[in-house]
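A protein chain is absent from this complex, but the other protein chains hold their places.
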Amino acid sequence: MSVQPTPTDEPGGGAGAFLGQVISGAALLVLLTLHMIAQHFVLPEGLRDYASVIEWVANPIVVVLELSFLAFVTWHALLGLRAIVFDYGFSPSTERWITRTFVVIGVVTVVYGTWLMYAIVSAA
Amino acid sequence: MSGQRPAAPVATAGPVERRRGWTGWFDPRGRRLGGWAFALNRLTGLGLVAYLYLHLGVLFLLSQGPDGWDAFVDVALSPPILVMDVVLIFGMLLHGLNGIRVGLVGYGMVATRQGALFVGLMIIGAIVLLAATLRVFA
Partner (left out) sequence: MAEPQTTPTRPVRFRVHRRKAGDSGGRYDSFEVQLDEQRTVLDGLVAIRKEQDPSLTFRHSCFHASCGTCGMRVNGADVLACVTKVADLGPTVTVEPLANIPLVSDLVVDMGAFYGPFSRAGRPLLRESELVPGSQRAEGIDVLTRYEDCIECGICVSACPLTGSDPRYAGPAALCAAGRVIEEPRDADRLAALRFADGSHGVWRCHVAYECTGACPSNADPGAHIMRLRRAATAGRFRRWFGVGRAAR
């Protein structure tokens, strides 16, 4: 056929988002497992009390792992929500605004979580 | 017959848009394994996002000193909340393990065996959920 196809979107549109979900999802498989084991399953009480939390976050490796977990889970969650919203077929300009909104929410979430970690580590 | 109509010339209608719409993705009628996997993945995803922000909100107590957090821990270890913990772990396992299926199949790997992959992953998930439930209520 000589007629040229019309791409369904800009070339590769959506591929980056899917790759991002796969990468962040793979990271979460590790980080969430570590988080759940460390915060819930290794403790006889089932949950850390305040003193135990303070002791726990005194370890810088824990801080790095928990902040990485926060970043990846926020990324994965908001990219997933964006995919659900995009399923309803908005115009390209509306999609751009939706993306910006999710980026702002993500940045606020990570900044809040980082501040919270700073406050807890400071108490330690 | 209750809907009998007289013989009449068939009218030609202009096509009418008739999509499943906003909630169509969760229409359970006629759904197959992959469709259930998709719908449950989405439901658990939405639930986990809600939990993420609830969790971040509750963690604010840690910035306020031991009193608030330790009182929360007492509540969190009560049986009704522990049941909710099991529901949460169920959601995490389903979403995470199905995510492995989506990641592999989504790049063309085992593209014709996605149903078997889902079943295998869910069996692993059921075993882990059972172990986690026993641990939660130990």
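Note that the chains are named A and B in the order they appear, and that numbering of residues resets to 1 at the start of each chain.
Simple rule for what comes next: a contact is a pair of C-beta atoms (placed from the backbone, for glycine too) under 8 Å apart; a residue touches a chain by one contact, two chains touch by 3 or more.
Predicted model only: the values in this text are computed from it and were never measured.
Novice: Could I get the residues of chain A that touch the absent chain, sorted low to high?
Specialist: Touch with the absent chain occurs at residues 1, 3-15, 17-19, 83, 86-89.
Novice: Across the whole complex, list the residues on chain B that are touched by the chain not included here.
Specialist: 1-5, 7-22, 24-25, 27, 29-35, 37-39, 41-42, 101-102, 105-109, 111-112, 114-115
The criterion applied here is as follows: only the chains that are shown with their structure count from here on.
Novice: Once you find the CA centre of chain A and the CA centre of chain B, what distance in Å lies between them?
Specialist: So the centroids are 18 Å from each other.
Novice: So in the complex, which bits of chain B are touching chain A?
Specialist: Contacts found on chain B: 22, 25, 42, 45-46, 48-49, 52-53, 56, 59-60, 62-63, 65-66, 69-70, 73, 76-77, 82, 85, 89, 92, 96, 99-100, 103, 106-107, 132, 135-136.
Novice: Contact residues on chain A for chain B in the complex?
Specialist: Answer in residue numbers: 18, 21-22, 25-26, 28-29, 32, 36, 40-41, 45-51, 53, 73-74, 77-78, 80-81, 84, 87-88, 109, 112-113, 116, 119-120, 123.
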